[in-house]
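Worksheet for the structure shown next.
Missing here: one protein chain of the complex. Every other protein chain is in place.
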Amino acid sequence: MNDLEAMYQELILDHARTPEGTGDPAAHPFTHHELNPSCGDEITMGITVDDGVISGLAWEGQGCSISMSSASIMSGLLTGAPVADAQARIDEFREMMRSRGAVEPSEELGDAAAFQNTAKYVMRVKCAMLAWVALEADLKAAAA
Amino acid sequence: MNDLEAMYQELILDHARTPEGTGDPAAHPFTHHELNPSCGDEITMGITVDDGVISGLAWEGQGCSISMSSASIMSGLLTGAPVADAQARIDEFREMMRSRGAVEPSEELGDAAAFQNTAKYVMRVKCAMLAWVALEADLKAAAA
Amino acid sequence: MPTTPGAVARADFPYFAAHPRSVYLDTGATAQRPSAVIDAEAAFVRSDYAAVHRGSSMATGEATGAYEAARERIAGFVGAGEREIAFSENATDALNMIALGMADASAGLGGERFALAPGDEIVVTGAEHHANLIPWQRLAAKTGAALRWAPVDERGLWTIDGLRAATSPRTRVIAVAHVSNVTGQIAPVEDVVQLSREVGALTVLDACQSAPHMPLDLGTLGVDFAAFSAHKMTGPTGIGALYGRAELLDELPPARTGGSMITVVTMEEAEFLPAPQRFEAGTQPVSQAVGFGAAVDYLSAIGMDAIARHEAEIAQSLLAAVERVPGVRAVGPQAGEERGSLVSFIVDGVHAHDVGQFLDDRGITVRTGHHCAQPLHRALGTPSTTRASAGVYSTEDDVDALESALREVRPFFGADR
Partner (left out) sequence: MPTTPGAVARADFPYFAAHPRSVYLDTGATAQRPSAVIDAEAAFVRSDYAAVHRGSSMATGEATGAYEAARERIAGFVGAGEREIAFSENATDALNMIALGMADASAGLGGERFALAPGDEIVVTGAEHHANLIPWQRLAAKTGAALRWAPVDERGLWTIDGLRAATSPRTRVIAVAHVSNVTGQIAPVEDVVQLSREVGALTVLDACQSAPHMPLDLGTLGVDFAAFSAHKMTGPTGIGALYGRAELLDELPPARTGGSMITVVTMEEAEFLPAPQRFEAGTQPVSQAVGFGAAVDYLSAIGMDAIARHEAEIAQSLLAAVERVPGVRAVGPQAGEERGSLVSFIVDGVHAHDVGQFLDDRGITVRTGHHCAQPLHRALGTPSTTRASAGVYSTEDDVDALESALREVRPFFGADR
């Protein structure tokens, strides 16, 4: 398996083709739109927070397989998660993505660990981060 | 005699120290102000033209020894000259100055031939040309 | 023996020595530089470098000579007088100089003939690069002028009729790209100039994608202003050129002010030199000009006619290759029609970013995204395309490599199922 195949694992391509968590973000109280101006990828992430837990999440967006699969995998991982845990996962994911693949993901990252290989492609880090950055903005708004 | 001494011949330095033709340009009907913005040298050249002859000339200005001596030598050469001859001298002087010293001056240029050595110093060509350009502008105005 | 385009030229570029298997199809974004350019600049810096147009030393004289000689050759290369070429940071900067100069004129800061008023119109096309669009939007916003444009069809093409329909007697500027950096469409410049003259507008030509690839004679074309960038012409980054007809360039207010462009300065006000110096405020891109001069020498030695012929062939090959691949469709002119040396395409079911990544893995450098032309992509119905663009060093082997890699893309991403 070369770098390219590692990046585009079947897991990632499957999520890109049939993403999870899509829906109407506007149905949730906190929504955030995030755009990657260099490629035009965009996402709108909506969440509901109840008792410190992300009780609902829906997103819509368009973009490359990395940004879409990342949104999908993140949805599965963090829907239902306590806010504090979600923030910790976002932090860990960011750290891994910025490490050019050097930082090993912990078990907590689940399938999102698959993006470790994407981290080697600096121009694609933003793609993988798109949904996570949008979620982080929602969490901030929810905490305010 | 090295290049520097050739450029700053005694003739040139003498003219720079005690220039000829200075006076009040405004006493003449045609005046032109010429400035070399890169060094601040400037000259105002006034002339009277009677019957196609430069019957009067006076200039004032400040600048380096090259620009001042050139104005002085030109005054001596062209005061009293027919307009057509003056223009021919200006053309010849310009050609010599642009030639980097390659074009030999004719006898007609008189003492102005001394600037042949200045032509080797591209940054000083504008200094030597200053008065001649001003006179040319006057001649143009007089012809109009 | 003079260099010929293609494989022979390729040997002149150290980039390909460092990456022998590289299939570089991104010249539309930026070109590689031949040794002649890199060495000319380095040699100048090593032994002849000094300030330009300042002071009187011999070193300054020599450096100024080198700088002005470069200007002269670049001017000759595009059919301009040397006083008609001002150096800029890049083509974007040159286009901004025009629009910002007109804004200054409109604010009463000189150059009255360039002043716009509410009700005046600026006309562009729907295919413009952002560099030939946003500066005009800003000019319109500052002056109250209106921005109009020729629409593009589903292949991204505009027509002279569409352009004409966008104009009126109030049109003051018509600004178009000579060659679109996305569709490769070649503008009918003569018709555009004629249209401008009919309505009394200025013609601004964005020559970024033509100057590197075809013989260009701006004087004969009769455009009023033009812009191009050295880095797309096998020259250095950090330098471009503004062309303006001499009488216009002397009157356009300089947006950028400072040293080396003035005659008399008091604490209250400043007077400016004529063109081109009035547009070159501050220390000039001196060694870049030397490199730029070497680049046009390099291209001229090969011959722009030969380069244009070569690249026209490559462009048709690229188009044919792309269209042979199932599920891939090109935008822009059809096969056999005139086009610039680039092809942009859409791969059904695969995002352009993923296409680019796959090709990159195969050693093929292309450009993906909106190519600084978002409105055009909106008209094409896709946020991004993949663009393969050729240069003097491109070969049919590059085209073949692209085609075979492209055939693998949809299967790899499962888009063919």
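In this document, chain identifiers A, B and C correspond to the written order of the chains, with residue numbering beginning at 1 in each.
Simple rule for what comes next: contacts are C-beta pairs under 8 Å (C-beta built on N, C-alpha and C of every residue); 3 or more make two chains touch, one makes a residue touch a chain.
These numbers come from a predicted model, not from an experiment.
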| item | value |
| --- | --- |
| For the chain not depicted, the shown chains it touches | A, B, C |
| Sole contact to the chain not displayed, among B:V49, B:C64 or B:M96 | B:C64 |
| Sole residue of C:G111, C:G126, C:P212 or C:G391 that reaches the chain not shown, by the stated touch rule | C:G126 |
| Sole contact to the chain not displayed, among C:W149, C:Y298, C:F345 or C:F412 | C:W149 |
| Chain A, residues in touch with the chain not shown (by the definition above) | 35, 37-39, 121-124 |
| Those residues of chain C which, in the complete complex, touch the missing chain | 14-15, 17-19, 26, 29-30, 32-33, 38, 42, 45-47, 49-51, 54-60, 89-93, 95-96, 100, 104, 107-109, 126, 129-131, 133-135, 137-138, 141-142, 147, 149, 229, 231, 236-240, 255-260, 262, 264-270, 281-288, 353, 356-357, 360, 365-369, 372, 374-375, 378 |
| Hidden partner chain, residues of chain B it touches | 2-4, 7-8, 13, 17, 38-41, 62-66, 121, 124, 127 |
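Note that only the chains that are shown with their structure count from here on.
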| item | value |
| --- | --- |
| Whole-Å separation of chain centres (CA-atom averages), chain A against chain C | 38 |
| Chain B, residues touching no fewer than two other chains | none |
| Residue list for chain C, restricted to those that touch at least two other chains | none |
